[in-house]
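Missing here is one protein chain; the remaining ones are kept as they sit in the complex.
So, subunit A:
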Amino acid sequence: MTDLASRGAPHAAPTAAHPKRVRLHPFGLDGAPTLLISLTTGAALIGLWFLVSWLRLVPPLFLPGPEEVLTQFLAILDDGYAGATLGEHVSASLFRISTAALLAASFGIPLGLAMGLNRWVKGVFDTPIEFYWPLPPLAYLPLMIIWLGIGELSKIVLLTLAMFAPICLSAQAGVRSLPIERVNAALSLGATRWQLFLDIVLPSALPEILTGLRIGIGVGWSTLVAAELIAATRGIGFMIMSASHFLAADVVFVGIGVIAAWAFAFSYGMRLLERALVPWKGKS
(Lines give C-alpha, C1' and ligand atoms only; values in the text may rest on other atoms or scores of the structure.)
Protein backbone atom coordinates (compact mmCIF):
# COMPACT_ATOMS: atom_id res chain seq x y z
CA MET A 1 0.00 0.00 0.00
CA THR A 2 2.61 2.53 1.09
CA ASP A 3 4.77 1.54 -1.80
CA LEU A 4 2.03 2.00 -4.30
CA ALA A 5 1.04 5.31 -2.84
CA SER A 6 4.55 6.72 -2.77
CA ARG A 7 5.23 5.49 -6.26
CA GLY A 8 2.06 7.05 -7.54
CA ALA A 9 2.72 10.29 -5.70
CA PRO A 10 5.17 12.02 -8.05
CA HIS A 11 2.64 11.83 -10.86
CA ALA A 12 -0.54 12.48 -8.96
CA ALA A 13 0.41 14.88 -6.16
CA PRO A 14 0.92 18.26 -7.86
CA THR A 15 -2.41 18.20 -9.68
CA ALA A 16 -4.67 15.91 -7.65
CA ALA A 17 -3.81 17.21 -4.18
CA HIS A 18 -3.85 20.92 -5.05
CA PRO A 19 -5.77 21.31 -8.27
CA LYS A 20 -6.50 24.81 -9.35
CA ARG A 21 -10.17 25.12 -8.57
CA VAL A 22 -12.18 27.53 -10.67
CA ARG A 23 -15.72 28.82 -10.74
CA LEU A 24 -17.87 31.08 -12.88
CA HIS A 25 -17.01 34.75 -12.61
CA PRO A 26 -19.34 36.17 -9.98
CA PHE A 27 -21.38 39.32 -10.30
CA GLY A 28 -22.41 41.49 -7.34
CA LEU A 29 -22.03 40.09 -3.85
CA ASP A 30 -22.59 36.43 -4.76
CA GLY A 31 -22.53 35.28 -1.13
CA ALA A 32 -18.98 36.47 -0.46
CA PRO A 33 -18.35 36.70 3.31
CA THR A 34 -18.43 40.23 4.73
CA LEU A 35 -18.03 39.56 8.45
CA LEU A 36 -14.34 40.36 8.61
CA ILE A 37 -14.79 43.60 6.66
CA SER A 38 -17.65 44.61 8.95
CA LEU A 39 -15.64 43.89 12.10
CA THR A 40 -12.70 45.84 10.75
CA THR A 41 -14.95 48.78 9.93
CA GLY A 42 -16.38 48.70 13.45
CA ALA A 43 -12.90 48.66 14.97
CA ALA A 44 -11.81 51.48 12.66
CA LEU A 45 -14.78 53.63 13.67
CA ILE A 46 -14.06 53.12 17.36
CA GLY A 47 -10.41 53.88 16.67
CA LEU A 48 -11.42 57.09 14.90
CA TRP A 49 -13.62 58.00 17.86
CA PHE A 50 -10.64 57.48 20.20
CA LEU A 51 -8.43 59.56 17.96
CA VAL A 52 -10.88 62.45 17.64
CA SER A 53 -11.46 62.66 21.39
CA TRP A 54 -7.77 62.16 22.22
CA LEU A 55 -6.70 64.94 19.84
CA ARG A 56 -9.54 67.10 21.23
CA LEU A 57 -10.78 67.86 17.73
CA VAL A 58 -14.28 68.19 19.15
CA PRO A 59 -15.01 69.52 22.65
CA PRO A 60 -15.77 66.61 25.05
CA LEU A 61 -19.07 68.32 25.89
CA PHE A 62 -20.29 67.40 22.40
CA LEU A 63 -18.33 64.23 21.79
CA PRO A 64 -17.23 62.40 24.92
CA GLY A 65 -14.45 59.87 24.44
CA PRO A 66 -15.04 56.14 24.52
CA GLU A 67 -13.45 55.79 27.95
CA GLU A 68 -15.74 58.52 29.35
CA VAL A 69 -18.80 56.76 27.98
CA LEU A 70 -17.63 53.47 29.44
CA THR A 71 -17.03 55.10 32.82
CA GLN A 72 -20.46 56.70 32.68
CA PHE A 73 -21.99 53.34 31.73
CA LEU A 74 -20.40 51.67 34.74
CA ALA A 75 -21.51 54.57 36.95
CA ILE A 76 -25.12 54.26 35.75
CA LEU A 77 -24.91 50.52 36.21
CA ASP A 78 -23.86 51.09 39.83
CA ASP A 79 -25.89 54.12 40.86
CA GLY A 80 -28.65 54.30 38.30
CA TYR A 81 -29.81 57.48 36.60
CA ALA A 82 -32.55 59.95 37.56
CA GLY A 83 -33.79 57.90 40.47
CA ALA A 84 -33.92 54.51 38.80
CA THR A 85 -31.36 51.78 38.15
CA LEU A 86 -30.32 50.93 34.59
CA GLY A 87 -32.19 47.65 34.97
CA GLU A 88 -35.38 49.54 35.83
CA HIS A 89 -34.96 51.85 32.83
CA VAL A 90 -34.35 48.91 30.51
CA SER A 91 -37.20 46.83 31.86
CA ALA A 92 -39.62 49.77 31.61
CA SER A 93 -38.74 50.13 27.93
CA LEU A 94 -38.79 46.40 27.29
CA PHE A 95 -42.21 46.13 28.89
CA ARG A 96 -43.60 48.87 26.63
CA ILE A 97 -42.06 47.43 23.48
CA SER A 98 -43.09 43.86 24.21
CA THR A 99 -46.66 44.78 25.15
CA ALA A 100 -46.98 46.93 22.04
CA ALA A 101 -45.49 44.18 19.83
CA LEU A 102 -47.91 41.65 21.27
CA LEU A 103 -50.86 43.97 20.69
CA ALA A 104 -49.73 44.95 17.20
CA ALA A 105 -49.20 41.29 16.22
CA SER A 106 -52.49 40.05 17.65
CA PHE A 107 -54.45 42.72 15.78
CA GLY A 108 -52.20 43.19 12.76
CA ILE A 109 -51.75 39.55 11.71
CA PRO A 110 -55.46 38.55 11.66
CA LEU A 111 -56.46 41.83 10.05
CA GLY A 112 -53.72 41.56 7.43
CA LEU A 113 -54.75 37.99 6.60
CA ALA A 114 -58.39 39.05 6.33
CA MET A 115 -57.39 41.97 4.09
CA GLY A 116 -55.54 39.57 1.83
CA LEU A 117 -58.58 37.29 1.58
CA ASN A 118 -61.62 39.55 1.60
CA ARG A 119 -62.47 42.42 -0.69
CA TRP A 120 -64.59 44.19 1.91
CA VAL A 121 -62.08 44.02 4.73
CA LYS A 122 -59.38 45.22 2.35
CA GLY A 123 -61.56 48.04 1.03
CA VAL A 124 -62.56 49.28 4.46
CA PHE A 125 -59.17 49.17 6.20
CA ASP A 126 -56.92 50.14 3.31
CA THR A 127 -57.71 53.84 3.52
CA PRO A 128 -57.10 54.43 7.25
CA ILE A 129 -53.93 52.32 7.29
CA GLU A 130 -52.48 53.89 4.16
CA PHE A 131 -53.36 57.30 5.61
CA TYR A 132 -51.81 56.97 9.03
CA TRP A 133 -48.85 54.72 8.51
CA PRO A 134 -46.48 57.07 6.67
CA LEU A 135 -47.02 59.67 9.44
CA PRO A 136 -44.10 60.12 11.83
CA PRO A 137 -45.21 59.01 15.32
CA LEU A 138 -44.03 62.35 16.68
CA ALA A 139 -46.77 63.99 14.59
CA TYR A 140 -49.63 62.20 16.32
CA LEU A 141 -47.92 62.03 19.69
CA PRO A 142 -49.78 65.16 20.94
CA LEU A 143 -53.10 63.52 20.07
CA MET A 144 -52.15 60.45 22.09
CA ILE A 145 -51.48 62.69 25.09
CA ILE A 146 -54.72 64.66 24.64
CA TRP A 147 -56.84 61.53 24.17
CA LEU A 148 -55.16 59.02 26.40
CA GLY A 149 -53.37 61.06 29.03
CA ILE A 150 -49.77 60.84 30.12
CA GLY A 151 -49.78 57.38 31.65
CA GLU A 152 -48.50 54.08 30.33
CA LEU A 153 -51.48 53.74 27.95
CA SER A 154 -50.56 56.56 25.55
CA LYS A 155 -46.96 55.29 25.30
CA ILE A 156 -48.04 51.75 24.50
CA VAL A 157 -50.70 52.87 22.03
CA LEU A 158 -48.16 55.04 20.23
CA LEU A 159 -45.74 52.12 19.91
CA THR A 160 -48.54 49.76 18.90
CA LEU A 161 -49.66 52.09 16.13
CA ALA A 162 -46.10 52.38 14.83
CA MET A 163 -45.63 48.59 14.78
CA PHE A 164 -49.10 47.67 13.56
CA ALA A 165 -48.87 48.85 9.96
CA PRO A 166 -45.77 46.92 8.82
CA ILE A 167 -47.05 43.75 10.50
CA CYS A 168 -50.50 44.08 8.96
CA LEU A 169 -49.18 44.93 5.50
CA SER A 170 -46.77 42.00 5.47
CA ALA A 171 -49.46 39.52 6.53
CA GLN A 172 -51.50 40.83 3.63
CA ALA A 173 -48.55 40.42 1.25
CA GLY A 174 -48.08 36.89 2.59
CA VAL A 175 -51.59 35.92 1.52
CA ARG A 176 -51.12 37.53 -1.85
CA SER A 177 -47.91 35.61 -2.51
CA LEU A 178 -49.81 32.33 -2.22
CA PRO A 179 -49.68 30.57 -5.61
CA ILE A 180 -53.11 29.61 -6.98
CA GLU A 181 -51.85 26.11 -7.87
CA ARG A 182 -51.28 25.44 -4.19
CA VAL A 183 -54.87 26.45 -3.44
CA ASN A 184 -56.23 24.34 -6.29
CA ALA A 185 -54.16 21.35 -5.19
CA ALA A 186 -55.59 21.59 -1.68
CA LEU A 187 -59.16 21.99 -2.96
CA SER A 188 -58.82 18.94 -5.18
CA LEU A 189 -57.61 17.02 -2.13
CA GLY A 190 -60.91 17.87 -0.50
CA ALA A 191 -59.93 20.79 1.75
CA THR A 192 -62.76 22.76 3.30
CA ARG A 193 -62.44 26.54 3.44
CA TRP A 194 -61.27 26.40 7.04
CA GLN A 195 -58.72 23.65 6.30
CA LEU A 196 -57.52 25.67 3.34
CA PHE A 197 -56.92 28.64 5.62
CA LEU A 198 -55.28 26.68 8.41
CA ASP A 199 -53.14 24.27 6.40
CA ILE A 200 -52.32 26.29 3.30
CA VAL A 201 -52.88 30.04 3.64
CA LEU A 202 -51.46 30.52 7.12
CA PRO A 203 -48.20 28.57 6.69
CA SER A 204 -47.72 30.08 3.22
CA ALA A 205 -47.97 33.56 4.71
CA LEU A 206 -45.78 32.76 7.72
CA PRO A 207 -42.41 33.80 6.22
CA GLU A 208 -43.79 37.22 5.30
CA ILE A 209 -45.49 37.56 8.68
CA LEU A 210 -42.20 36.94 10.47
CA THR A 211 -40.45 39.47 8.25
CA GLY A 212 -43.18 41.94 9.15
CA LEU A 213 -42.71 41.25 12.85
CA ARG A 214 -39.01 41.88 12.53
CA ILE A 215 -39.57 45.17 10.75
CA GLY A 216 -42.31 46.06 13.24
CA ILE A 217 -40.08 45.52 16.24
CA GLY A 218 -37.36 47.58 14.56
CA VAL A 219 -39.85 50.40 14.06
CA GLY A 220 -40.83 49.99 17.74
CA TRP A 221 -37.28 50.61 18.91
CA SER A 222 -36.94 53.64 16.68
CA THR A 223 -40.18 55.05 18.10
CA LEU A 224 -39.26 54.35 21.71
CA VAL A 225 -37.67 57.72 22.42
CA ALA A 226 -40.75 59.51 21.04
CA ALA A 227 -43.04 57.39 23.22
CA GLU A 228 -41.00 58.10 26.32
CA LEU A 229 -41.16 61.84 25.73
CA ILE A 230 -44.60 61.61 27.33
CA ALA A 231 -44.08 62.40 31.00
CA ALA A 232 -42.04 59.29 31.64
CA THR A 233 -39.89 58.77 34.71
CA ARG A 234 -38.35 55.55 33.50
CA GLY A 235 -37.14 54.05 30.27
CA ILE A 236 -34.06 54.24 28.08
CA GLY A 237 -35.72 56.80 25.85
CA PHE A 238 -36.54 58.92 28.89
CA MET A 239 -32.94 58.59 30.07
CA ILE A 240 -31.65 59.95 26.77
CA MET A 241 -34.12 62.86 26.69
CA SER A 242 -33.46 63.74 30.29
CA ALA A 243 -29.68 63.64 29.79
CA SER A 244 -29.94 65.90 26.76
CA HIS A 245 -31.52 68.59 28.96
CA PHE A 246 -28.33 68.62 31.03
CA LEU A 247 -26.04 68.38 27.99
CA ALA A 248 -24.85 65.04 29.39
CA ALA A 249 -23.69 63.70 26.05
CA ASP A 250 -21.98 60.73 27.70
CA VAL A 251 -25.29 59.54 29.17
CA VAL A 252 -26.93 60.02 25.76
CA PHE A 253 -24.23 57.80 24.29
CA VAL A 254 -24.83 55.16 26.98
CA GLY A 255 -28.58 55.21 26.19
CA ILE A 256 -27.96 54.90 22.46
CA GLY A 257 -25.61 51.99 23.07
CA VAL A 258 -28.15 50.19 25.26
CA ILE A 259 -30.94 50.65 22.69
CA ALA A 260 -28.68 49.47 19.88
CA ALA A 261 -27.68 46.38 21.83
CA TRP A 262 -31.28 45.44 22.63
CA ALA A 263 -32.55 46.16 19.14
CA PHE A 264 -29.79 43.95 17.75
CA ALA A 265 -30.65 41.18 20.22
CA PHE A 266 -34.34 41.33 19.23
CA SER A 267 -33.51 41.28 15.55
CA TYR A 268 -31.18 38.34 16.05
CA GLY A 269 -33.82 36.52 18.08
CA MET A 270 -36.31 37.02 15.25
CA ARG A 271 -33.81 35.55 12.81
CA LEU A 272 -33.44 32.49 15.01
CA LEU A 273 -37.23 32.22 15.27
CA GLU A 274 -37.45 32.45 11.49
CA ARG A 275 -34.91 29.69 11.08
CA ALA A 276 -36.86 27.49 13.50
CA LEU A 277 -40.35 28.21 12.14
CA VAL A 278 -39.79 28.54 8.40
CA PRO A 279 -36.70 26.46 7.59
CA TRP A 280 -38.03 26.04 4.04
CA LYS A 281 -37.85 29.79 3.29
CA GLY A 282 -36.15 30.48 -0.02
CA LYS A 283 -35.88 26.79 -0.84
CA SER A 284 -38.99 26.28 -2.90
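Here is the rule we go by: contacts are C-beta pairs under 8 Å (C-beta built on N, C-alpha and C of every residue); 3 or more make two chains touch, one makes a residue touch a chain; residues count from 1.
Simple rule for what comes next: contacts and distances are computed from a predicted model.
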One chain isn't displayed here; going by UniProt, is it "Fumarate reductase", "Aminomethyltransferase", "ABC transporter ATP-binding protein" or "Cytochrome c biogenesis protein CcsA"? "ABC transporter ATP-binding protein"
Of the residues listed, A:Thr41, A:Thr192 or A:Thr233, which one is in contact with the missing chain? A:Thr192
Sole residue of A:Ile200, A:Leu213 or A:Met270 that reaches the chain not shown, by the stated touch rule: A:Ile200
Under the stated touch rule, tell me which residues of subunit A contact the chain that is not displayed. 179, 181-182, 184-192, 195, 199-200, 203, 206, 278-280, 283-284
